[in-house]
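Here you go, one structure.
One protein chain omitted, others in place.
Coming up: subunit A.
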Amino acid sequence: MITFEDVVKVYPGGSTAVDHLSLELPTGRLTALVGPSGCGKTTSLRMINRMVTPTSGRILIDGEDVAERDEAALRRGIGYVIQHAGLFPHRTVLDNVATVPVLLGKTRREARAAALELLERVGLSADFAKRYPAQLSGGQQQRVGVARALAADPPIMLMDEPFSAVDPVVREQLHREFLRLQEDLGKTIALVTHDIDEAIKLGDRVAVFRTSGRLAQVGTPRELLAAPADDFVAEFVGRDRGLRGLSFDSAAGLPVRPVDGLLLDDAGRPVGWPGDDGPRDTGGTFTKDDSLRVVADLAIRSPVGIAVRVGPDGAADGLVSHHDLADYLAGRRS
């Protein structure tokens, strides 16, 4: 666990970047630090690995004050990913990834062998190993940056806007891969972003900062969407937080109607709704594992206002209309 104890950072020149921050980042979880530009996210992150020294207060890792650790040794035990990856341009991809293991005393050969495996884990084939950073796309560079931070298998990762330099499609893909990776690895991660959607999507917990370095609220994404602490947080998480909040509710408990009126094939799989010019597309289907947000979206897009649920075999096993969903949500509230 990483603990901020009443941490203040005032830069020379007098601007207060972090103002009496007390925050806990639980072990094995991803905590997203989010907030408007200049609110002290990067500063907070960099105080964890002592790239920035707090003006007052303490930062503890598993109860131990980081200020008492040897700086370089502390940093070698903490993965660090920065925006634009910050790769070493004069080293090959493989040697970039091997950096920290070599610093920790591994032979170059050992470190490279491990680095090669890691590259595959982040979705880069061995062909990339001998390339230089200048020969990679932005998204590929970010992957190498993540691999480099993971190379020494540190329990903690600090990530400063690691996905911001890529286009939305690539970002989406990196998010998915990253979540899968984190599911396997269970690192304690502090991730800085100014994108609330990213914070909600990736964070087990989200810490919202307001300007001049004060913590506005910290909680699970669901708590944040359901009960923003004040107007600032409410505004920051966005107007559509009601709808977005549905993505944290499972469709498993949602009652369904028997399948009726839907055209099915021999195996019972949905073909479409009857229409004058043949079957009309259902617009997709959901399963018990999907969220209510998916159901709501399907109901809205369906030509008849009804979302279709399918079982594991793909056969339709239930229907949910706009009204059913509204009734369910209303019933849940009371």
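As a working rule, a residue touches a chain if its C-beta (ideal position, glycine included) is under 8 Å from a C-beta of that chain, and two chains touch if they have at least 3 such contacts; residues count from 1.
Here is the rule we use: contacts and distances are computed from a predicted model.
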Which of "ATP-binding cassette domain-containing protein", "Fe-S cluster assembly ATPase SufC", "Osmoprotectant transport system permease protein" or "Sarcosine oxidase subunit delta" matches, in UniProt, the chain that is not displayed: "Osmoprotectant transport system permease protein"
Selected residue (touches chain absent from view) among A:F4, A:Y80, A:W273 or A:F286: A:Y80
Full-complex contact with the absent chain, from A:S22, A:S56, A:T107 or A:Q135: A:Q135
Subunit A, residues in touch with the chain not shown (by the definition above): 46, 49, 51, 72-78, 80, 82-84, 86-92, 99-100, 103, 132-135, 148-149, 158
